[in-house]
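One protein chain is absent from this view; the other protein chains keep their places.
Here the chain labels run A, B and C in written order, and each chain numbers its own residues starting at 1.
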Amino acid sequence: MQLGLIGLGRMGGNMRDRVRAAGHEVVGFDPRPEVTDVASPADLAAALEAPRVVWVMVPSGEPTRSTVAALADILEPGDLVIDGGNSRYTDDGPNAELLSAKGIGYVDCGVSGGIWGKDNGYGLMAGGAKEHIELAMPIFDALRPEGPREEGFAHAGGVGAGHFSKMVHNGIEYGLMQAYAEGFELMEATPLIEDVPAVIQAWSRGTVVRSWLLDLLVNALKEDPHLADLEGYVDDSGEGRWTIESAITHAVPLPVISAALFARFASRQDESPAMKAVAALRNQFGGHAVKKAAGPAGAPGDHAGPSSGAGSTH
Amino acid sequence: MQLGLIGLGRMGGNMRDRVRAAGHEVVGFDPRPEVTDVASPADLAAALEAPRVVWVMVPSGEPTRSTVAALADILEPGDLVIDGGNSRYTDDGPNAELLSAKGIGYVDCGVSGGIWGKDNGYGLMAGGAKEHIELAMPIFDALRPEGPREEGFAHAGGVGAGHFSKMVHNGIEYGLMQAYAEGFELMEATPLIEDVPAVIQAWSRGTVVRSWLLDLLVNALKEDPHLADLEGYVDDSGEGRWTIESAITHAVPLPVISAALFARFASRQDESPAMKAVAALRNQFGGHAVKKAAGPAGAPGDHAGPSSGAGSTH
Amino acid sequence: MQLGLIGLGRMGGNMRDRVRAAGHEVVGFDPRPEVTDVASPADLAAALEAPRVVWVMVPSGEPTRSTVAALADILEPGDLVIDGGNSRYTDDGPNAELLSAKGIGYVDCGVSGGIWGKDNGYGLMAGGAKEHIELAMPIFDALRPEGPREEGFAHAGGVGAGHFSKMVHNGIEYGLMQAYAEGFELMEATPLIEDVPAVIQAWSRGTVVRSWLLDLLVNALKEDPHLADLEGYVDDSGEGRWTIESAITHAVPLPVISAALFARFASRQDESPAMKAVAALRNQFGGHAVKKAAGPAGAPGDHAGPSSGAGSTH
Partner (left out) sequence: MQLGLIGLGRMGGNMRDRVRAAGHEVVGFDPRPEVTDVASPADLAAALEAPRVVWVMVPSGEPTRSTVAALADILEPGDLVIDGGNSRYTDDGPNAELLSAKGIGYVDCGVSGGIWGKDNGYGLMAGGAKEHIELAMPIFDALRPEGPREEGFAHAGGVGAGHFSKMVHNGIEYGLMQAYAEGFELMEATPLIEDVPAVIQAWSRGTVVRSWLLDLLVNALKEDPHLADLEGYVDDSGEGRWTIESAITHAVPLPVISAALFARFASRQDESPAMKAVAALRNQFGGHAVKKAAGPAGAPGDHAGPSSGAGSTH
C-alpha cells in the first residue's frame, strides 16, 4: 500500500526504509531538501491515492499539533492521520476532533525501538477506531518486529490509548534503567567486585534480570568499562513527567518511576538548592561545618563513612 | 567429573538433573530419604574421589553455615566447597577461613534462573581463588546457559564477590519488577487502556522494555488478566535488604531499589502505623475526619480525586 | 474596617469570629441560613461601603471560580476580592483577569492554621498588587497571629504567589507528617521502646524535632497511645499533588514530598495492583507461593524477617 510520512529525522527516516523494505510505497516529506521526497505536505497528499494514510513523525507538542492542523486542511474525508511521535496523550483528543470535523480519521501510535528499530522492528501501541486501525494494519505489520503480531503490536483502546501506553512504557523504562544503574554504582563502590563489566555480562543469559537494556549496558561497558568518559547528566523527554502527572490524577503511587525521574532532574543540577538548605540547617543547630561555595575547598573527608566528630551530637 | 551436591530442594534438585544431563556424575545428599542419593554428608564424601568438589545448596544463614562447618570436618585438604545458595556475602569470609584452616578451598557462587534454570541454564557469578574456579569450571559450564561462557558466568572477584554480585542482581530485580508493576497499575487505573495485557504483550519484541521478566508478566496476565486471584502481598528473601545495607555502608544512593523493598514491606501490612499517625495529625490540626478502625466504615469518598470539602483549608 | 466574607464553614466561620474580635465589622454570607448574615452575595455587597473588600472562603475549584465570577458582576470598580481558600495557583491568573476587566482588584491568600487559627491566628501568604495588599492589611493583621507582622504574614509576590506559597507549605507539611509517622512506626515496631508516647513527648522541648505538629502528635497519643482506634487511611486535599506537578514543571526533585503523597495514595488501597504484579512475577520465575485473594489465607509467616525457604534462590 501507500504511506505518506511526515518527518524524516532519526526515527522517521529509518521507518521509511523499513516500510519500503516491506514492499510498500512511501512518500516522505521533511523540510530538509536533502532527505524529502516531495516539496510540501500538499505535494505529499497529491502523490497518494485516497484513502490516504499519513504518518506524522515530528517532535511532540507544537510541531505535531501544527502538522495535524495543516493536514486537516490538506487531506480529504476518508483519509487517516497517524501520530507516531511521542505526543502527550492529552493531545490526541483535540487532534482527533479537529480531523473528525473534516471526516478524517485519527490514530495515535506509540513507537518503541530507538535506532535499532529499523532492523529489529518497532514495538507499536495504537489507539483509535477499529476501522482506522485496520486500514493501517499493513503499515503496522511492516514496522513491527517479525513474529506473532500480538508480540509487537497492540490496539490498546480508543484515541489516546496508544500514546498513554507509550507514556507508561517510557515511565517503566526510566525505572528499569535506574535499577540497573543503581546496581552498577553499588558494584563499582566495592573493591570486592574486581570486574563489574564481567558480572553484568554474565547476567546476559539465564538470569532473572536479563533484558535488552542489560545487553545495551554490556555494550556500553565494553567500550568504557567504568563509563569514565561520560558525565552523569541525563535529560528527559517528557514521558516520565507525564507518567507521574497521570499517576497523580489517578491516585496511583509510583515510588520507583518518580525516583527515577527525580534522579534525572538532580543529575542536571550543579548545585542542589535543597541540599544547601539542609547544610544551612545543620550549621544552624549543630554548628556543623559547611562547605563554602567560593574559595578553596577544605578536605572533604571520607565521603563513604558517616562523620562522627567529637561533640557532634545534636 | 564428579560433583557432590548438598541440598536437593527446588533449586538443588533441578541442578542435579542439569549437571547429570551434561554428562557429569552427581552424588546428592538431602535429609529427605526420597530424594537423596546417599545417607549422609560423610557418605557423600566417601563416594567422591579427591579432590572433591561439593556444592552446597541449602537455605542461607544458619543452615548453610552449619553445613559448611560440617564439611570442614568431613572433607580433606585439596577439596573444594562451593556455596551456591543465597548467603549474605558477609558469611563468605568466615566460611572460607574455616575451610582454609583445613586446607579446603571455598568458592561462593550466586545462581540466578529460578525454576527455569533446569532447562535454560543458570546465570552464575563466582567469587574465590583462580585455581578453585578452574577446578569447578566443568560444573559451571554444565549449569550455565548455552552460548559464550562470559554471557552466563563471571569470576567476579575474590571470596564474597559471587554472593555480592548475586545480591546486587536481586536488588536490581526488585527494582525492575516494581517498575513493571507500577506501569501495570497505572494502565489498570485508566479506562483509556481497554486491554492492558495486550499492551504489555506488545512490548515483547522491539521495545526498549522487553525482557525476560516482561515475558513472565505476559504469561501471568494470560492466566489472569487483572490478577484478580492474587493478593498484593509480597515476601522478600533477604537480598534486597542486604543490598540497601551495603549501599548504606558505601554511601551509595539507591532510591529505586529501596522504594521497591519498602513497597514489599508495606504490602504485608494490614494497617500502616505510620499512616495512622498521619491520619491522627490531620485530625488534630484540621478536624479532618478519620476512619475509625472498628465499626461500620463511612462512605470512603472518591479515592482518586483529592477531597476538597468546604473549609478544608489548614 | 468592613469585610465581606463568603463561606462560613469550619474555616470561614472561625475567621469571622477572629476578625470581629479585632474590632472590624464582618458581613458574612453562606448558603446555610443558620449561619449567614445576609441573604445573598448581592445583599453582602449592598451592606458594605466602597471600596469593598470581599474575602472568599469556599472550596477550591469550581465553587471558588463561580463565586469569583458572581462577584465580578456584583462588585464595583475599586473593590477587592481575596481568595483565601486552597485554590490551585493556576486559577489565580484567570480570576484576576476576570475581575480586572471590571476594575476590581484580586489578591490570593494562602491561609494556614486549621481549627486552631481562631485562637492562635493564621499564617498568611498573599499574592497581588501592592495597593491591594495595603487595602486589606487591617484584615490580614486581624487574622494573623500576634507578634511581628513578618512572622505571620508575607506579601509573596504577584497574583498567584500566595496560593503557590500555600501549596508549597502544604507539600512540606506532607513531608513533615510522614517523617514523624515513620519514626512513630519504627519505635512501635521494636520492643526496646517501652513507652513510645513518652519518648515523643520528651521531644517537645529542647530537641531539634520540636514543632507544632509534634505537639499535636503528643496530644493524639495521649488519647490513644497506639492509635488503635484509627485506620491507616489518609485523604489528600490537592496541594500535595499540585506541589509535585509544579516540581515536574520546574524539574525540581522532590523525593520526600512525593514519597509522602504516594504513601497517602497507597493508604487508601485495599489491594495494590502493583504488588499483585510483583507477586505474580515472583511466582512465575521462582515458584514462590502467592496468596490467593479468595478463600482461607494460609499462615502468613514472619512478616518482619525475610523468608529463606530451601531452594528459594533465583
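Quick notes on this structure:
Methods note: a residue touches a chain if its C-beta (ideal position, glycine included) is under 8 Å from a C-beta of that chain, and two chains touch if they have at least 3 such contacts.
Quick caveat, the model's predicted, so the values are computed rather than measured.
Shown chains touched by the hidden chain across the complete assembly: A, B, C.
The hidden chain makes contact, of the residues A:Ser60, A:Asn95 or A:Ser246, with A:Ser60.
Which of A:Met177, A:Leu192, A:Val208 or A:Ile248 touches the hidden chain is settled by the complete complex: it is A:Met177.
Shown as candidates are C:Leu5, C:Leu227, C:Ala263 or C:Val290; the residue that touches the absent chain is C:Ala263.
Here the missing chain is touched by one residue of C:Gly28, C:Gly85 or C:Gly117, and it is C:Gly117. Interface note for the absent chain: among A:Val111, A:Ala161, A:Ile193 or A:Val208, the touching residue is A:Val111. In the full complex, the hidden chain is touched by subunit C at residues 89, 112-114, 117, 120-125, 127, 144-147, 150-158, 160-161, 164-165, 168-176, 178-180, 182-183, 185-187, 189-190, 192-195, 198-199, 201-214, 243, 246-247, 249-257, 259-260, 262-263, 303-305.
In the full complex, subunit A touches the omitted chain through residues 7, 9-13, 57-61, 63, 84-86, 111-116, 177-178, 180-182, 184-185, 188-189, 212-213, 216-217, 219-221, 224, 227-238, 241, 255, 259, 263-264, 266-269, 271-288, 290-294, 297, 300-301, 303, 306-314.
Hidden from this view is one chain, which touches subunit B at 208, 241, 244-245, 248, 251-255, 258-259, 261-263, 265-266, 268, 272, 274, 285, 314.
As a convention for this text, only the chains that are shown with their structure count from here on.
Over half of the residue numbers found at the subunit A and subunit C interface occur in both copies, marking it as a same-residue contact. Centre-to-centre separation between subunit A and subunit B, using Cα means, comes to 29 Å.
Per-chain CA centroids place subunit A at a distance of 34 Å from subunit C. Under the contact definition stated at the top, the residues of subunit C that touch 2 or more other chains are 241, 255, 259, 263, 266, 268, 272, 274, 285, 314.
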